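Only a single protein chain was left out; the remaining protein chains are all shown in position.
Moving on to subunit A:
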Amino acid sequence: MGLLSKKDAALIKDPLADNNPITIQVLGICSALAITAELEAAIVMSISVLFVLGIGNVVISLMRNIIPSKIRIIVQLIVVAALVIIVDQVLKAFAYELSKTLSVFVGLIITNCIIMGRFEAFALGNGPWRSFLDGIGNSLGYGVILIIVAFFRELLGAGTLLGFKVLGDPIEKTGVYAFGYENNGFMLLAPMALIVVGIIIWVQRSRNEALIED
């Protein structure tokens, strides 16, 4: 990482593991439940959050010295909502097909607590470049967990990955279904997202005991 100083590189790397927004900061759980039933949605959401958090963090950081502290949460909310709505409108006008895929995520992004959480915890107290890196790092950390959860939910729940039938056809009984394997429909329901996230938290903390809180 010649480009970044050690401290800056940590902004990207820490959220990927020891300071992960979902498993350690426990932010963004709601969207981790809502959109991890299939891999494609999880990837789209991760990329969208990457954009919004990266740009939003910079904007908030640039405004940090003029935002009145009494109404800072409202200001943050307005910034992120305006940002998302403008992007949504532009996509609707110039990339309609793409906007239809993304429109479901617009509401989820505005209310995503990772975004507000990073504005509040980082961008309000740091410069734009570091805030940008923090935004990128945290959304990558968020995306990694989302994709891991979605991978298992789609594979075990529907027997597909990105829509491809990797395990064979459950109706025609080909592939593993020929041996009596059945899809676990429960994996598609929201509670299983929590349980998968729980397992990830368990694995992560048992490998690094410093993360365990008293």
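By our rule, contacts are C-beta pairs under 8 Å (C-beta built on N, C-alpha and C of every residue); 3 or more make two chains touch, one makes a residue touch a chain; residues count from 1.
Quick note on the criterion: contacts and distances are computed from a predicted model.
Novice: The chain dropped from view, which UniProt name applies: "Sugar ABC transporter ATP-binding protein", "Electron transfer flavoprotein subunit beta", "Maltose/maltodextrin transport system permease protein" or "Na(+)-translocating NADH-quinone reductase subunit C"?
Specialist: Per the UniProt record, that chain is "Na(+)-translocating NADH-quinone reductase subunit C".
Novice: Which of A:26, A:73, A:86 or A:178 touches the chain that is not shown?
Specialist: A:86
Novice: Could you tell which one of A:12, A:32, A:49 or A:75 touches the chain left off the display?
Specialist: A:75
Novice: Can you tell me which of A:29, A:67, A:176 or A:201 touches the chain that was removed from the display?
Specialist: From the options A:29, A:67, A:176 or A:201, the contact with the absent chain belongs to A:67.
Novice: Under the stated touch rule, tell me which residues of subunit A contact the chain that is not displayed.
Specialist: Against the missing chain, subunit A presents residues 34-38, 40-41, 65-71, 74-75, 78, 82, 85-86, 89-90, 92-94, 96, 103-104, 107, 153-154, 157-158, 163, 171, 183, 185, 188-189.
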